[in-house]
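The other protein chains are all here in position, but one chain of the complex has been omitted.
In order of appearance the chains are A, B and C, and numbering begins at 1 in each one.
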Amino acid sequence: MPATYLVKLNDVDAAGVVFAPRVCAIAHEGYEELLAACGLPLADLLAEGRWALPLVRLEAAFHAPLRHGMRVRIAADGTAWEDTGCTVVVTLRDEDGRLLASVAQTIACIALPERRRAPFPPPVRAALARLAEA
Amino acid sequence: MPATYLVKLNDVDAAGVVFAPRVCAIAHEGYEELLAACGLPLADLLAEGRWALPLVRLEAAFHAPLRHGMRVRIAADGTAWEDTGCTVVVTLRDEDGRLLASVAQTIACIALPERRRAPFPPPVRAALARLAEA
Amino acid sequence: MPATYLVKLNDVDAAGVVFAPRVCAIAHEGYEELLAACGLPLADLLAEGRWALPLVRLEAAFHAPLRHGMRVRIAADGTAWEDTGCTVVVTLRDEDGRLLASVAQTIACIALPERRRAPFPPPVRAALARLAEA
Partner (left out) sequence: MPATYLVKLNDVDAAGVVFAPRVCAIAHEGYEELLAACGLPLADLLAEGRWALPLVRLEAAFHAPLRHGMRVRIAADGTAWEDTGCTVVVTLRDEDGRLLASVAQTIACIALPERRRAPFPPPVRAALARLAEA
């Protein structure tokens, strides 16, 4: 089930549309909500103090502007596993299903507190895998 | 010496002016720059792990809109000491010196990791006192 | 019915809690959602091009830190009418009903495009009145 987000007054910039990096933030916020629904609240993961899941790469295509008052549907449309990370494609659509933006987030698994890359622990891997089916 | 800030594209909201809570954030960002210039970089203070200086109260008056492209001067115009905290009045002015907003930030000193209120340690107190003279 | 908000990764600052001006932004975002539920979507109001409802004053008290992963309930707890504006008290509570922050937003009604203060038009006044009953 996708997350939904109402575009607020303060999401819009001086050009009258949502600022591109803010679109990426909205995508990540939706991804965080979807992860929590898949059993992986990022807050709990960080509180454990063992793992962080930072973005190492981000590729976004902006197809149509997000505007004030839109209700945007945020979904994970695919997950690709790589040796050292995982790419989750987050899509933002309007209420008619029209694609507004797609944001490919490449995430690394970082072991804390050393901050070195590590394989995803199985529960994290499972939650990320469930994301695209959600 | 006041800090200066160029109002960016993404500071402005759908109404064409800087969103009020963002004005408060700009005030705090200027205060953080001024504190660093007074010998108290917040990053170093937090890295020590002994003290945090959260806001417990915030009173802001917005006199004129901040607009895209303005260069705003941020200064600490006064510091009032209380038993349990300190109030720093941060003002935002345009290049002609016209008052745009004034933000009174009441700060508590919190001892970490317990997160209980504590008297300001002398170097913090000294830096806060220097702020309004800066 | 209050709005709810899940505190995200990017709401938290370097001190490990939600940055005070961001708390004020979350309050305003909840207020925007509540206004829409009361029949006054701010986007439609702005699109009309006749009125804006900027904050002219903001008074916030922060009682307990908002932390990553909290689900915060945002409600309008009272509306006070003044000659030239209206103050809406927005409260943020945790899931147990504990008060985290209260943000008094004083709003002016601004006639566009001249940007001069004006009495609230009746539908805006009615929606603001419904807020505190919602």
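Going forward, contacts are C-beta pairs under 8 Å (C-beta built on N, C-alpha and C of every residue); 3 or more make two chains touch, one makes a residue touch a chain.
Here the structure is a predicted model, which is why all the values come from computation and not from measurement.
*Asks:* Consider the whole complex, including the chain that is not shown, and state which of A:Glu59, A:Glu82 or A:Glu95 touches that chain.
*Replies:* Checking each option in A:Glu59, A:Glu82 or A:Glu95, the one touching the absent chain turns out to be A:Glu59.
*Asks:* Against the chain that's been left off, what residues of chain A make contact? List them.
*Replies:* Where chain A meets the chain not shown: residues 14-15, 17, 19-22, 24-25, 27-28, 42-43, 46, 52, 54-62, 65, 105, 115.
*Asks:* Just checking the interface: what residues of chain C touch the absent partner chain?
*Replies:* Against the missing chain, chain C presents residues 9-16, 19, 21-22, 68.
*Asks:* Tell me where the left-out chain touches chain B, residue by residue.
*Replies:* Residues of chain B in contact with the hidden chain: 6-10, 25, 28-29, 32-33, 36, 41-44, 46-47, 67-69.
What we mean here is this: only the chains that are shown with their structure count from here on.
*Asks:* Of all the chains, which has the CA centre nearest the overall CA centre?
*Replies:* Given all protein C-alpha atoms shown, the central chain works out to be C.
*Asks:* In whole angstrom, how far does the Cα centroid of chain B sit from the Cα centroid of chain C?
*Replies:* The mean C-alpha positions of chain B and chain C differ by 22 Å.
*Asks:* Note the residues in chain B that touch 2 or more other chains, in rising order.
*Replies:* 14-15, 19, 21-22
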